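Excluded from the complex is one protein chain; the other protein chains are retained at their positions.
Up next, chain A:
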Amino acid sequence: MNAVAILGLLTDLVLAVSVLMLSIWIVLTPDRLRAVVGFLANGILIALVWMRLGAPDVALTEAIIGGGLVTLLLLGASARVPPESARNAFADRDRWPLHLLAALLAAVVAVGLALVVLNLPEPAPSLASAVATELPATAVDNPVTAVLMAFRAVDTLFETVVLVVALIAFWSLIPEGAWFQRAGWLPLREPAPALVLLGRVLPPFGILTAVHLFWIGTTLPGGKFQAGALLAAIWALVLIAGLSQPMAAAQRLPRLLVVMGPTVFFAVGLAGFWLAGDFLAYPSGLEKPLILIIEAVLMLSVAAALGLILAGLPPAPGSLEQRR
(Lines give C-alpha, C1' and ligand atoms only; values in the text may rest on other atoms or scores of the structure.)
Protein backbone atom coordinates (compact mmCIF):
# COMPACT_ATOMS: atom_id res chain seq x y z
CA MET A 1 0.00 0.00 0.00
CA ASN A 2 1.59 3.28 -1.01
CA ALA A 3 1.67 6.51 0.96
CA VAL A 4 -1.21 8.14 -0.92
CA ALA A 5 -3.53 5.21 -0.23
CA ILE A 6 -2.66 5.24 3.46
CA LEU A 7 -3.25 8.99 3.62
CA GLY A 8 -6.59 8.51 1.87
CA LEU A 9 -7.65 5.83 4.33
CA LEU A 10 -6.60 8.06 7.23
CA THR A 11 -8.70 10.88 5.80
CA ASP A 12 -11.66 8.53 5.51
CA LEU A 13 -11.19 7.40 9.09
CA VAL A 14 -11.06 10.97 10.43
CA LEU A 15 -14.10 11.89 8.34
CA ALA A 16 -16.12 8.88 9.48
CA VAL A 17 -15.26 9.39 13.16
CA SER A 18 -16.13 13.12 12.89
CA VAL A 19 -19.53 12.39 11.36
CA LEU A 20 -20.18 9.71 13.98
CA MET A 21 -19.26 11.90 16.96
CA LEU A 22 -21.14 14.89 15.60
CA SER A 23 -24.27 12.77 15.00
CA ILE A 24 -24.20 11.42 18.55
CA TRP A 25 -23.75 14.98 19.85
CA ILE A 26 -26.69 16.20 17.74
CA VAL A 27 -28.98 13.59 19.29
CA LEU A 28 -27.74 14.07 22.87
CA THR A 29 -27.14 17.83 23.17
CA PRO A 30 -29.74 19.47 25.43
CA ASP A 31 -30.10 22.61 23.31
CA ARG A 32 -32.20 22.11 20.20
CA LEU A 33 -30.75 25.15 18.40
CA ARG A 34 -27.27 23.66 18.81
CA ALA A 35 -28.58 20.38 17.45
CA VAL A 36 -29.85 22.14 14.32
CA VAL A 37 -26.58 24.02 13.75
CA GLY A 38 -24.68 20.76 14.32
CA PHE A 39 -26.91 19.16 11.71
CA LEU A 40 -25.74 21.78 9.17
CA ALA A 41 -22.08 20.97 9.85
CA ASN A 42 -22.90 17.28 9.67
CA GLY A 43 -24.49 17.76 6.25
CA ILE A 44 -21.30 19.35 4.90
CA LEU A 45 -19.17 16.52 6.35
CA ILE A 46 -21.48 13.92 4.82
CA ALA A 47 -21.10 15.71 1.48
CA LEU A 48 -17.34 15.13 1.83
CA VAL A 49 -18.05 11.44 2.51
CA TRP A 50 -20.00 11.35 -0.75
CA MET A 51 -16.98 12.80 -2.55
CA ARG A 52 -14.85 10.01 -1.07
CA LEU A 53 -17.44 7.50 -2.31
CA GLY A 54 -16.95 8.76 -5.87
CA ALA A 55 -20.35 10.43 -6.15
CA PRO A 56 -19.81 14.17 -6.78
CA ASP A 57 -23.40 14.58 -8.04
CA VAL A 58 -24.77 13.29 -4.74
CA ALA A 59 -22.20 15.32 -2.78
CA LEU A 60 -23.49 18.54 -4.39
CA THR A 61 -27.11 17.61 -3.66
CA GLU A 62 -26.32 16.62 -0.06
CA ALA A 63 -24.41 19.85 0.58
CA ILE A 64 -27.17 22.08 -0.82
CA ILE A 65 -30.38 20.25 0.08
CA GLY A 66 -29.49 17.74 2.81
CA GLY A 67 -27.28 20.22 4.63
CA GLY A 68 -28.32 23.75 3.74
CA LEU A 69 -32.00 23.85 2.87
CA VAL A 70 -33.17 21.32 5.50
CA THR A 71 -31.23 23.24 8.16
CA LEU A 72 -32.83 26.52 7.05
CA LEU A 73 -36.27 24.92 7.51
CA LEU A 74 -35.33 23.56 10.94
CA LEU A 75 -33.85 26.89 12.05
CA GLY A 76 -37.05 28.66 11.03
CA ALA A 77 -39.08 26.12 12.96
CA SER A 78 -36.95 26.38 16.12
CA ALA A 79 -37.54 30.12 16.12
CA ARG A 80 -41.31 29.63 15.81
CA VAL A 81 -42.05 26.69 18.06
CA PRO A 82 -42.11 27.64 21.76
CA PRO A 83 -39.48 25.97 23.90
CA GLU A 84 -40.30 22.79 25.73
CA SER A 85 -41.81 23.19 29.16
CA ALA A 86 -39.59 22.52 32.15
CA ARG A 87 -41.94 19.79 33.29
CA ASN A 88 -40.73 17.54 30.50
CA ALA A 89 -37.15 17.75 31.73
CA PHE A 90 -38.18 16.36 35.12
CA ALA A 91 -40.36 13.71 33.57
CA ASP A 92 -37.45 12.65 31.38
CA ARG A 93 -35.54 11.34 34.40
CA ASP A 94 -38.20 8.74 35.05
CA ARG A 95 -38.03 7.52 31.51
CA TRP A 96 -34.64 5.82 31.56
CA PRO A 97 -36.12 2.34 30.90
CA LEU A 98 -37.60 3.68 27.69
CA HIS A 99 -34.25 5.21 26.71
CA LEU A 100 -32.50 1.93 27.46
CA LEU A 101 -35.00 -0.01 25.35
CA ALA A 102 -34.68 2.50 22.51
CA ALA A 103 -30.87 2.28 22.68
CA LEU A 104 -31.05 -1.51 22.56
CA LEU A 105 -33.39 -1.45 19.59
CA ALA A 106 -31.22 1.12 17.78
CA ALA A 107 -28.10 -0.97 18.50
CA VAL A 108 -29.75 -4.14 17.16
CA VAL A 109 -30.81 -2.33 13.98
CA ALA A 110 -27.37 -0.72 13.50
CA VAL A 111 -25.45 -3.95 14.11
CA GLY A 112 -27.79 -5.92 11.86
CA LEU A 113 -27.42 -3.37 9.09
CA ALA A 114 -23.62 -3.29 9.56
CA LEU A 115 -23.46 -7.10 9.26
CA VAL A 116 -25.49 -6.94 6.06
CA VAL A 117 -23.33 -4.14 4.62
CA LEU A 118 -20.08 -5.98 5.46
CA ASN A 119 -21.35 -9.23 3.89
CA LEU A 120 -22.74 -7.94 0.63
CA PRO A 121 -22.38 -10.44 -2.23
CA GLU A 122 -19.16 -10.60 -4.24
CA PRO A 123 -18.90 -9.59 -7.03
CA ALA A 124 -21.23 -6.69 -6.33
CA PRO A 125 -24.25 -6.55 -8.62
CA SER A 126 -23.92 -3.45 -10.77
CA LEU A 127 -25.65 -1.73 -13.62
CA ALA A 128 -22.53 0.36 -14.38
CA SER A 129 -21.58 -1.67 -17.46
CA ALA A 130 -25.17 -1.60 -18.75
CA VAL A 131 -25.21 2.19 -18.33
CA ALA A 132 -21.81 2.46 -20.07
CA THR A 133 -23.07 0.40 -23.03
CA GLU A 134 -26.23 2.45 -23.48
CA LEU A 135 -24.70 5.84 -22.64
CA PRO A 136 -23.85 6.85 -26.26
CA ALA A 137 -27.52 6.43 -27.23
CA THR A 138 -28.53 9.22 -24.86
CA ALA A 139 -25.93 11.71 -26.18
CA VAL A 140 -25.30 12.60 -22.53
CA ASP A 141 -21.87 12.07 -20.96
CA ASN A 142 -22.70 12.25 -17.25
CA PRO A 143 -23.95 8.76 -16.32
CA VAL A 144 -26.01 10.03 -13.37
CA THR A 145 -27.83 12.55 -15.60
CA ALA A 146 -28.37 9.79 -18.15
CA VAL A 147 -29.97 7.59 -15.48
CA LEU A 148 -32.11 10.47 -14.20
CA MET A 149 -33.24 11.72 -17.59
CA ALA A 150 -33.26 8.64 -19.82
CA PHE A 151 -32.94 5.20 -18.20
CA ARG A 152 -35.04 5.96 -15.11
CA ALA A 153 -36.86 9.02 -16.44
CA VAL A 154 -40.19 7.79 -15.02
CA ASP A 155 -38.73 7.95 -11.49
CA THR A 156 -37.58 11.51 -12.08
CA LEU A 157 -40.91 12.52 -13.62
CA PHE A 158 -42.88 11.28 -10.63
CA GLU A 159 -40.34 12.68 -8.22
CA THR A 160 -40.95 16.15 -9.64
CA VAL A 161 -44.68 15.48 -9.27
CA VAL A 162 -44.00 14.56 -5.61
CA LEU A 163 -42.45 17.99 -5.17
CA VAL A 164 -45.63 19.65 -6.50
CA VAL A 165 -47.80 17.47 -4.24
CA ALA A 166 -45.55 18.30 -1.27
CA LEU A 167 -46.01 22.02 -1.95
CA ILE A 168 -49.80 21.55 -2.16
CA ALA A 169 -49.77 19.65 1.14
CA PHE A 170 -47.55 22.31 2.70
CA TRP A 171 -49.82 25.10 1.48
CA SER A 172 -52.86 23.26 2.81
CA LEU A 173 -51.54 24.29 6.25
CA ILE A 174 -52.07 27.97 5.39
CA PRO A 175 -54.43 29.43 8.00
CA GLU A 176 -57.95 30.22 6.89
CA GLY A 177 -58.16 33.76 5.60
CA ALA A 178 -54.41 34.15 5.00
CA TRP A 179 -54.23 32.89 1.44
CA PHE A 180 -53.60 36.32 -0.02
CA GLN A 181 -50.91 37.20 2.49
CA ARG A 182 -47.21 36.83 1.95
CA ALA A 183 -45.34 33.94 3.51
CA GLY A 184 -43.69 35.09 6.68
CA TRP A 185 -40.97 32.70 7.82
CA LEU A 186 -37.87 34.14 6.22
CA PRO A 187 -37.69 37.95 6.43
CA LEU A 188 -35.75 39.20 9.44
CA ARG A 189 -37.23 42.21 11.18
CA GLU A 190 -33.87 43.97 11.34
CA PRO A 191 -31.36 42.30 9.04
CA ALA A 192 -27.75 43.13 9.85
CA PRO A 193 -26.00 45.42 7.31
CA ALA A 194 -23.51 42.66 6.49
CA LEU A 195 -26.38 40.31 5.66
CA VAL A 196 -28.00 42.92 3.41
CA LEU A 197 -24.67 43.42 1.64
CA LEU A 198 -24.33 39.65 1.14
CA GLY A 199 -27.91 39.58 -0.13
CA ARG A 200 -26.94 42.14 -2.77
CA VAL A 201 -23.53 40.78 -3.74
CA LEU A 202 -24.07 37.02 -3.75
CA PRO A 203 -27.14 36.55 -6.03
CA PRO A 204 -25.38 37.27 -9.37
CA PHE A 205 -22.63 34.76 -8.53
CA GLY A 206 -25.17 32.26 -7.21
CA ILE A 207 -27.32 32.50 -10.33
CA LEU A 208 -24.24 32.17 -12.54
CA THR A 209 -23.09 29.11 -10.60
CA ALA A 210 -26.57 27.58 -10.82
CA VAL A 211 -26.77 28.07 -14.58
CA HIS A 212 -23.26 26.64 -14.88
CA LEU A 213 -24.24 23.59 -12.78
CA PHE A 214 -27.28 23.03 -14.96
CA TRP A 215 -25.38 23.52 -18.22
CA ILE A 216 -22.48 21.17 -17.42
CA GLY A 217 -24.88 18.65 -15.89
CA THR A 218 -25.04 16.68 -19.12
CA THR A 219 -21.30 16.05 -19.21
CA LEU A 220 -19.92 16.66 -15.70
CA PRO A 221 -21.30 16.43 -12.16
CA GLY A 222 -24.23 18.81 -11.74
CA GLY A 223 -27.77 19.05 -13.00
CA LYS A 224 -31.20 20.49 -12.46
CA PHE A 225 -31.72 19.45 -8.82
CA GLN A 226 -28.45 20.96 -7.66
CA ALA A 227 -28.94 24.09 -9.78
CA GLY A 228 -32.58 24.49 -8.72
CA ALA A 229 -31.71 24.05 -5.05
CA LEU A 230 -28.95 26.65 -5.36
CA LEU A 231 -31.38 29.11 -6.98
CA ALA A 232 -33.84 28.47 -4.13
CA ALA A 233 -31.09 29.09 -1.58
CA ILE A 234 -30.18 32.40 -3.25
CA TRP A 235 -33.85 33.39 -3.27
CA ALA A 236 -34.07 32.54 0.42
CA LEU A 237 -31.01 34.70 1.13
CA VAL A 238 -32.59 37.66 -0.68
CA LEU A 239 -35.82 37.15 1.30
CA ILE A 240 -33.99 36.85 4.64
CA ALA A 241 -32.15 40.10 3.94
CA GLY A 242 -35.49 41.76 3.20
CA LEU A 243 -34.44 42.83 -0.30
CA SER A 244 -37.49 41.23 -1.88
CA GLN A 245 -40.98 40.32 -0.75
CA PRO A 246 -41.99 36.66 -0.48
CA MET A 247 -44.87 35.53 -2.66
CA ALA A 248 -48.39 34.74 -1.54
CA ALA A 249 -49.83 31.31 -2.28
CA ALA A 250 -52.70 32.89 -4.20
CA GLN A 251 -50.38 34.49 -6.78
CA ARG A 252 -50.39 32.89 -10.20
CA LEU A 253 -46.73 33.17 -11.18
CA PRO A 254 -45.29 30.83 -8.52
CA ARG A 255 -48.01 28.25 -9.16
CA LEU A 256 -47.31 28.35 -12.90
CA LEU A 257 -43.55 28.00 -12.34
CA VAL A 258 -44.03 24.99 -10.09
CA VAL A 259 -46.27 22.97 -12.40
CA MET A 260 -44.46 23.99 -15.59
CA GLY A 261 -41.58 21.52 -15.17
CA PRO A 262 -43.57 18.31 -14.65
CA THR A 263 -46.02 19.42 -17.39
CA VAL A 264 -43.28 19.89 -19.98
CA PHE A 265 -41.63 16.63 -18.90
CA PHE A 266 -44.95 14.80 -19.18
CA ALA A 267 -45.70 16.37 -22.58
CA VAL A 268 -42.32 15.31 -23.97
CA GLY A 269 -42.93 11.84 -22.52
CA LEU A 270 -46.32 11.57 -24.22
CA ALA A 271 -44.89 12.90 -27.49
CA GLY A 272 -42.46 9.98 -27.29
CA PHE A 273 -45.39 7.65 -28.06
CA TRP A 274 -45.58 8.66 -31.71
CA LEU A 275 -42.13 10.15 -32.23
CA ALA A 276 -40.11 7.28 -30.78
CA GLY A 277 -42.63 4.54 -30.06
CA ASP A 278 -42.78 4.60 -26.27
CA PHE A 279 -43.58 6.76 -23.24
CA LEU A 280 -40.60 8.99 -22.36
CA ALA A 281 -38.60 7.73 -25.34
CA TYR A 282 -36.65 10.47 -27.06
CA PRO A 283 -36.51 10.52 -30.90
CA SER A 284 -32.99 9.74 -32.07
CA GLY A 285 -30.91 12.80 -32.84
CA LEU A 286 -33.02 15.00 -30.58
CA GLU A 287 -32.05 13.37 -27.26
CA LYS A 288 -29.67 16.03 -26.03
CA PRO A 289 -31.74 19.12 -26.96
CA LEU A 290 -34.87 17.53 -25.44
CA ILE A 291 -33.03 16.57 -22.25
CA LEU A 292 -31.61 20.09 -21.99
CA ILE A 293 -35.06 21.67 -22.46
CA ILE A 294 -36.60 19.40 -19.81
CA GLU A 295 -33.70 20.04 -17.44
CA ALA A 296 -33.96 23.82 -17.90
CA VAL A 297 -37.70 23.91 -17.18
CA LEU A 298 -37.35 21.43 -14.29
CA MET A 299 -34.58 23.55 -12.80
CA LEU A 300 -36.95 26.53 -12.62
CA SER A 301 -39.75 24.36 -11.20
CA VAL A 302 -37.50 22.78 -8.57
CA ALA A 303 -36.19 26.24 -7.62
CA ALA A 304 -39.73 27.62 -7.35
CA ALA A 305 -41.07 24.67 -5.32
CA LEU A 306 -38.12 24.59 -2.91
CA GLY A 307 -38.10 28.39 -2.61
CA LEU A 308 -41.83 28.54 -1.89
CA ILE A 309 -41.49 25.85 0.80
CA LEU A 310 -38.53 27.71 2.35
CA ALA A 311 -40.54 30.96 2.35
CA GLY A 312 -42.95 29.18 4.68
CA LEU A 313 -46.53 29.96 5.61
CA PRO A 314 -48.24 33.28 6.26
CA PRO A 315 -49.04 34.00 9.93
CA ALA A 316 -52.57 33.23 11.07
CA PRO A 317 -54.88 36.28 11.09
CA GLY A 318 -54.92 37.76 14.56
CA SER A 319 -51.87 35.83 15.72
CA LEU A 320 -49.05 37.49 17.64
CA GLU A 321 -46.77 37.12 14.67
CA GLN A 322 -49.09 39.15 12.48
CA ARG A 323 -49.72 41.95 14.96
CA ARG A 324 -46.00 42.66 15.37
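Basically, contacts are C-beta pairs under 8 Å (C-beta built on N, C-alpha and C of every residue); 3 or more make two chains touch, one makes a residue touch a chain; residues count from 1.
The definition used in the following text is that contacts and distances are computed from a predicted model.
Comparing "Na+/H+ antiporter subunit C", "Nitric oxide reductase NorE protein", "Sulfate transport system ATP-binding protein" or "Glutamyl-tRNA(Gln) amidotransferase subunit A" against the UniProt entry of the hidden chain yields the protein name "Na+/H+ antiporter subunit C".
Checked against the full complex, the one of A:V58, A:A210, A:A249 or A:V297 touching the unshown chain is A:V58.
Seen from chain A, the chain kept out of the figure touches residues 8-9, 12-13, 16, 19-20, 23-24, 26-27, 30-33, 35-36, 39, 42-43, 46, 49-50, 52-55, 57-58, 61-62, 65-66, 69-70, 73-74, 76-78, 80-89, 91-92, 95, 98-99, 102-103, 105-107, 109-111, 113-114, 117-118, 120, 124-129, 131-133, 143-144, 146-148, 151-152, 155-156, 159, 162-163, 166, 169-170, 173, 175-177, 185, 223, 225, 302, 306, 309, 312-313, 315-316, 318-319, 321.
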